[in-house]
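What you see is the complex with one protein chain gone and the rest in place.
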Amino acid sequence: MTDGPAPVLAAELIRWSWVGDHLDDIRGYLFQHVELTGLALLFGIVLAFPLALAAVRWPRLYGPILAFTGVLFTIPSLALFILLIPFTGLSIRTALIGLTIYTLLILVRNMVEGLRGVDRDVREAAQAMGFSATRQLFQVELPLALPVIMAGVRIATVTTIGLVTITALIGWGGLGRLFIDGFTLDFTTPIVVGIVLSAALAFAADLLLVAVQRQLTPWARSRRS
Amino acid sequence: MDVVGDVLRWLTDPVHWSGPGGIPARTLQHVWYSLVATGIAAAIALPIGIAIGHTGRGALLAVNLTNLGRAIPTLGIIILVFQLAGFGFIPVLVSLVALAIPPIVTNSYIGVRSVDRDVREAAEGMGMRGRQVLWQVELPVAMPLIMAGIRTSAVQVVATATLAAFVGLGGLGRYLIDGLSQRDLPQVVGGAILVALLSLITELLLGRVQALVVSRGLAERGADAAVRAKVEKAA
Partner (left out) sequence: MRRIRFAGAAVAVSLALLLAACGGGGNDALEGGGSQSGGSTVTVGSTNFTEQLILAQMYAAVLEKAGVKVDTRLNLGAREVVFPALVNGDIDLLPEYNGSVLSFLDKNATQTTSEEVNSALAPLLDAKGLVALDQSPAEDKDGWAVTKATADKYGLAKLSDLKGKAGQLVVGGPPELKTRPAGIPGLKKVYGIEDFKEFKALDAGGPLTTSALNKGDIDVGRVFTTQGSIARYGWVLLEDKPLEPAQNIVPIGRKDAMTDQVKQVLNGLAAKITTEELTKLNKQVDIDKDDPEKVATDWLKSQGLV
């Protein structure tokens, strides 16, 4: 090639024919990625909710819960996954347990912050109006806490999308499998495809959640954040 | 299961505390990787975040950068750069720097941006012009938030520097990778504990630094509670 190095580099970075030949694989990896992320978030939310409620109801629990989850968070994800292998092997459980733990940590914090941030006045007004504790929770506190909780869900989602790629080192990985395929085959195409798609996925998920948040909290739209 | 005992034995074995494969050597390597990456990231990110905060242009990017940065597939970047640059520190450095930049940009932006309009107007009333306002007013007030950004990045970098071992380098991640390869569970657990400890220490140490850079005036006026609240929210 008589052109300078840049076009040669670009030609080597992506072999489009490979992409065309492997669309099925790529699609499969993408679904795996979405599924791992979705399940981890689902379990994370389901588990974080009671923990957060407990921390709000019994404030003395908050310190220890925060400390415990904080410590878990410092364990590097690679280590956590490797440590689970002897117990749960290369099954999807290994990946999900690790991913769920990390979403849990982010979500508990934000749920507690959100619930705590509800003005005491509002809570007292609800009580004065005769709301039962459950009604108060679901019809007053949760809606008001929603913006902060949703912020946490956004962070957890994007973080998880990134972490799923690490599970490639334990037999899963979603789009992360493209990275280790490229590594093993000494080939940049799958790697580039993997990076672009996982970034796009995160971007799309974030936009989706922003839209959901706007839908769920229309009263917040007019206020300056 | 005497896993706990085995791990303790591994951690206290003097053999593991000496030589090029020992805990001090690996910790030093790990700290070095983290320091260089965070330093370079700060050198790149601080001017950008501060400039956006001072001028107000590019705010949308700055605010969302941290969240999008969380999705950076560090493993992918390490492997891609490895394919291009081969064996060595470059792949690790590039991916860690990429990881560290977003929180610093976002926090610096928020820090400088959220300096009270009153304060800024007062400074301008006193005759200060753009640059002076920046250096003598905005930056000192924004310091805690800026430090919070650096702290967040540093902790993330320390945790992620374990990936250096994946491409054959050193650092505490070696205990994870080698332990896996040699089927030495105590080594893996020991390594995980050491990295977790290092992360915690980094978090606490830089937390102290952050508390120290609250400018004396703010601290005395008791305004640091408000700053702390802002800092906590951004962290």
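Letters are used for the chains, namely A and B, taken in the order the chains are written, and counting of residues starts over at 1 for each.
In this section, a contact is a pair of C-beta atoms (placed from the backbone, for glycine too) under 8 Å apart; a residue touches a chain by one contact, two chains touch by 3 or more.
These figures come from a predicted structure and were not determined experimentally.
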| item | value |
| --- | --- |
| Candidate in contact with the missing chain, chosen from A:G28, A:P50, A:P64 or A:G117 | A:G28 |
| Of B:G5, B:P24, B:G56 or B:G86, the one touching the omitted chain in the full complex | B:G86 |
| Absent-chain interface as seen on chain A, which is shown | 18, 21, 27-29, 31-32, 34-35, 38, 42, 85-86, 89-92, 138-139, 142-143, 146, 169-171, 177, 180-181, 183-187, 212, 215-216, 218 |
| Interface with the undisplayed chain - residues on chain B | 20, 82, 86-88, 167-168, 174, 177-178, 180-183 |
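Keep in mind that, in the parts below, only the chains that are shown with their structure count from here on.
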| item | value |
| --- | --- |
| Centre distance in Å when chain A and chain B are each reduced to the mean of their C-alpha atoms | 20 |
| Chain A partner contacts - residues on chain B that touch it in the complex | 64, 67-68, 70-77, 79-80, 82-84, 155, 159-160, 162-163, 166, 173, 176, 179-180, 185, 188-189, 191-192, 195-196, 199-200, 203 |
| Residues on chain A engaged by chain B in the complex (per definition of touch) | 71, 74-80, 82-83, 85-86, 154-155, 158-159, 161-162, 165-166, 168-169, 175-176, 178-180, 182-183, 186-188, 191-192, 194-195, 198-199, 201-203, 206 |
